[in-house]
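Would you mind keeping the following structure in view while I ask a few things?
Every protein chain but one is kept in place in this view of the complex.
Read from first to last, the chains carry the letters A and B; within each, the first residue is number 1.
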Amino acid sequence: MLIYIFRRLLVMIPVMILISVIGFIIIQAPPGDFVSSYIAGLEAQGDIIEPELIDSLRARYGLGEPVYVQYWKWVSNFVEGDLGYSMVYREPVVDIIAQRLPSSFTISLFSLVLVFAIGIPIGVFSATKQYSLADYTFTLVGFLGVATPNFLLALVGLWLLFVWTGNASIGLYSPEMQNAPFGPAKFLDLLSHIWLPALIVGTAGTAELIRTMRANLLDELPKQYVTVARARGVKPTKLLYKYPLRIAINPVISTVGWLLPVLVEGEVLVSLVLGLPTIAPVLLRSLLQQDMFLATSIIMILGILTLVGTLLSDILLAIVDPRIRGSV
Amino acid sequence: MTDAIQPAGRGDRAIISVRNLVKYFPIESGLLRRQVGLVKAVDDVSFDLNDGETLALVGESGCGKTTTSHCIIQAQRPTAGEVHFRIGDTRPVDLTKMEKADLKKARRNIRMIYQDPYSSLNPRMTLLQIIGEPLKIHGQVKSQDELRARVSDLLRLVRLDPSTLNRYPHAFSGGQRQRIAIARALSLSPKVVIADEAVSALDVSVQAQILNLLKELQRELGLTYLFVAHNLAVVKYEADRVAVMYAGKIVEIGETEELYTCPKHPYTEALISAAPNPDPDTKNRPRIVLTGDVADPGNLPGGCSFHPRCRYAEDLCKQETPPLMELSAAGEPSHQSACHFADRLSLAGIGAAELTTDRDAA
Partner (left out) sequence: MTIESPRETGAAVASLPSDDLLLSVRNLRTHFFSREGVVKAVDGVTFDVKPGEILGIAGESGCGKSVTSQSILRILPKNGKIVDGQILFRYGDQTVDLAAEDPDGRVMRDIRGQEIAMIFQEPMTAFSPVHTIGNQIIETIRIHQQVTKEEAHDQAVEMLRRVGMPNPARNIDEFTFNLSGGMRQRAMVALSLACQPKLLIADEPTTAVDVTIQAQMLELLRDIQADLGMAIIMITHDLGVIAELTDRVMIMYLGKEVEAGTVENVFHRPQHPYTRGLLSSIPKMEPGRVEIEPIEGSVPSPYAMPSGCKFHTRCTEFMAGVCEKRDPPLIEVAGGHEVSCFLYGGREDLE
């Protein structure tokens, strides 16, 4: 098991390097070195730049030195937590991300929980009642869920909310709770706000999961070990959850890894529409305005999160499935 | 090598001569996927397939019989060894040294039939397309009419109605599908057909039809068969000679009747004893039930691979790997066994089993 985790970690290293190279290329992509374009950008906005700042920036990123030195400096800065400076927000990138990432993460996490809490039971139900009216209904709903764009759902959600409450701003907290210390009251407040964005962000994932779960379980149910268990006198309920469900859920566990970035991605448009203070609108804005340090940092962090997610789901999978443990 | 190209004595009728064929697969393990061992799927196998005969390769799963057949048609490239192929009086060619383009020509003469008639035929192709495909690939037909005529002939050859050539495989039963597979294999008028468990998946009544069809076709077309199978009774019926394989090696090879009645290797004896016989009178015959499982070709025991399961094993068997040795006198049909004690042991074959029973009972 430890060897398995260790090997997975080893595999992550080249992937991380690849991601960082791509990130570096993105930063380098705009014409001229980025400090110059940065300064040009600032000057275009009528700002006066102190020469000390320019020099310190040039030194820090090793401009004028060979490309690999620049890359190395950028990567070491990144690892040390210096993600650069955002031209658009006029703040260190670290600070922007630190403000925004938690709310993004919260929404994603809630979506994930919702996806699983809704998707798995419905998938199981559909599979056990294959070709029933309920199964057809859920299949239809599932198709709609996959096919409907998130932002459309967000708009509809927003409109409904407005019709019902007369208030179109969602936010993650009520104004009076915004600055309160985190506690049970604030958590409840969060719950009362987050369900809509979480639900919208999670719709596609839920629909996908229903379909996956249904298909997996339908694959497992006719297998011989289920019949054998039935022939041994095992109860119908246990027949479902002890054996086939346990195996059918394995691929679902492995989806956790890629579900996370999918949720973050889905969150971009939803957050824009709903005006939520997440990282997504920042990513969009930074890309539009060629704020390369900010954009790259967000992409890098999302990439790393994906890697960590996959690692976690792989480890989880190895824990629940002895066949994977056995093969390493 | 020289004796393979100009085989002397018994080998001169060989259409395919397999010499010292070896196929190893690496076992990888550990952190860096280092090679930690070898699966010796086929380990130094030599035999001749004579023109016009049916030679059976028999053995249990993992014994290397299928890998051997794949290495002959170069579907898998052998690790070492030679496979000489000769038509008529032409010079033999070594298939293992051939490039792809030349192989394509050689493969026209060596075709395969597989076990599963359900998965080996493309469900989206009509019989005309399935059977005609090899003809087209090898440029054997000039027009669509000629193709239809050739395919109709082939269908007639395997006793199927030629008017079915526009139908799809799903319209046919398992036995009929196997006939289609045979027609496809015969489309290029090959010299050699390798039948890999070709009747194993069929019901007994249909299996008998296909066994007889294969025999008739052999007579009509002068085919040579390499018959890969695990069912000893089927092999007894179909083959002229039998090679018994165990853990990647041939342990015994000889004429069918001789090998079944006077086996010279303890494994052959056990296989014959284990084969269920549809005769209730033999129900209480003493059987040799081998303990344990077939040797793992990735972790073979030292010496003779069969020794841990052999009831005649002695110390010598643990230390030395016995070579395949000729047991019959010059002039008699060849009978070879890879057992240290082949000439000393008196082993029970079919028929003999009952005699032993009587003696034991008395």
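Couple of notes before you dig in:
Heads up, the rule we're going with is that a residue touches a chain if its C-beta (ideal position, glycine included) is under 8 Å from a C-beta of that chain, and two chains touch if they have at least 3 such contacts.
Not measured: the values here are computed from a predicted model.
For the chain missing from the display, the contacting residue among B:42, B:73, B:234 or B:342 is B:234, taking the whole complex into account. Across B:88, B:139 or B:280, the residue that sits in touch with the chain not pictured is B:280. Touch with the chain omitted from the figure is made, among B:55, B:324 or B:350, by B:350. Within chain B, the residues in touch with the undisplayed chain are 60-61, 173-176, 203-209, 211-212, 230-234, 236-238, 257, 260-261, 270-283, 287, 289-294, 349-351. Although one chain is not displayed, its contacts with chain A can still be listed: residues 222-225, 227-236, 242-243, 246-247, 320-323, 326.
By definition in this document, only the chains that are shown with their structure count from here on.
We define each chain's centre as the mean of its Cα atoms; on that basis chain A and chain B are separated by 56 Å.
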